[in-house]
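Everything on this sheet refers to the single structure shown next.
Our next item is chain A:
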Amino acid sequence: MALPELVLSLLRRGPAHGYDVKRDHDGWFPDGRPLAYGQVYATLSRLERQGLVTVQETRSGGGPQRTVYALTEPGEQRVEAWLAEPADVASSSADEIVRKTVAALRSGGDPGPFLGRQRAAHLRRMRELTEGAADDDLVARLARDHLVAHLDADLRWLDLAVDRLADTYPTQEAGP
Partner candidate 1 sequence: MSESHDRLVLELNGVEHAYRRTVALRGVGLEVGPEEVVAVTGPSGCGKSTLLHIAAGILRPQAGAVRLLGEDLDALGEAARTRLRRERVGIVLQFGQLVPDLSLLDNVALPLLLAGEERAKARGDAAVWLERAGLDAPLGSSPAELSGGQAQRVAVARALVTEPALLLADEPTGSMDTKGGEHLLDLLLGAARERGAAVVLVTHDNVVAARADREVRLRDGAVEAEAVLR
Partner candidate 2 sequence: MKPATAVLLAWPTAAADRGRVALIAAATAVAGAFLLAAVRIARFSGRDDGGGDGLARYVTEPGLRPGVAVAVGLLVVPVLALGVQALRVGSVARDRRMASLRLAGATPRAVRAVAAAEAGGAALAGGLAAGPAYLALWVLLGVLPPGGLALLPAPTPVDAVAWAGVALLAAVGGALAGAAVQGRVVVEALGVRRRASSNRPGRLNPAVLVTGGVLVVAGTVGPVVEARAGAMAIYIMMVGILLSAFAVGPRLVGLSGRLLSRRAGAEALLAGARLTADPRSSGRVAAVLVICGVALGVDAALAVDFLTQRGSTDKGFYLTGFALVALGVLVGACVAVLTLLVGAADGLLDARRPLATLTALGVDQPLLSRVLARQLAAVAVPAVVVGVLIGGGMPALPFLLVDPTGRAILTVVFTVATAVVAGLAAFVAARLTARLLRAHVRAATDPENLRVA
C-alpha cells in the first residue's frame, strides 16, 4: 500500500499537523473512505523513524495532535522517486493507480511527464495481454479482454486528466 508515500506527498506542499494531513487526504479523495487518525499518526511516526519526516515544532502540551511534521531531504527524494515511476499496472490495484495519479496531480509542478509514463506503462501491459491472446481458449481470452477493457478505461481517464490540464500547462516537446 502506498500510504506512506501518499502521506509524504501530502506533506510536500508544506509542514502540517497530522490533523491537516488527514483533512487534506480526505479532500484529495472526497468519495473514498476517510483516513483514520490512528493510521495517520502511526504512519507519521514510522516515517519519522525512517528519517523521511521530521518534527518541526511542538506546541506546549506535547502529544501527537500538536506536532507539526515536515518533509526531510530524503523524504522529498522518496516522493520524487515514487512519482518518477508509473504505478505497476500488472500487479497494482485500481486504487493504487488512482492514488498515485492524484498525488502527482496535486503535488505541484507539471504532471505531464508522469501521465505520459503511466500511459506508456498501461499500453505496454495491454500489448502483453493482446499479444498472447490468440492462442488461448475462449474463456481465457475473455478474462484477458476484461483486463484490457479496464486498462482502456484507466487510459481514457488519464487522457481526460491530460485534456483538462492542457490549458494550465503548455505542451512540452518530447522526441527522439
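The criterion applied here is as follows: a contact is a pair of C-beta atoms (placed from the backbone, for glycine too) under 8 Å apart; a residue touches a chain by one contact, two chains touch by 3 or more; residues count from 1.
Quick note on selection: all candidates are chains of the complex that A comes from, given by their letters.
Keep in mind it's a predicted model, so treat the numbers as computed, not measured.
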{"item": "Touch-positive candidate for chain A in this complex, from 1 or 2", "value": "1"}
{"item": "Parts of chain A lying in touch with candidate 1, wherever the complex brings them together", "value": "112, 116, 119-120, 122-124, 126-127, 130, 148, 151-152, 155-156, 159, 162-163, 166, 171-176"}
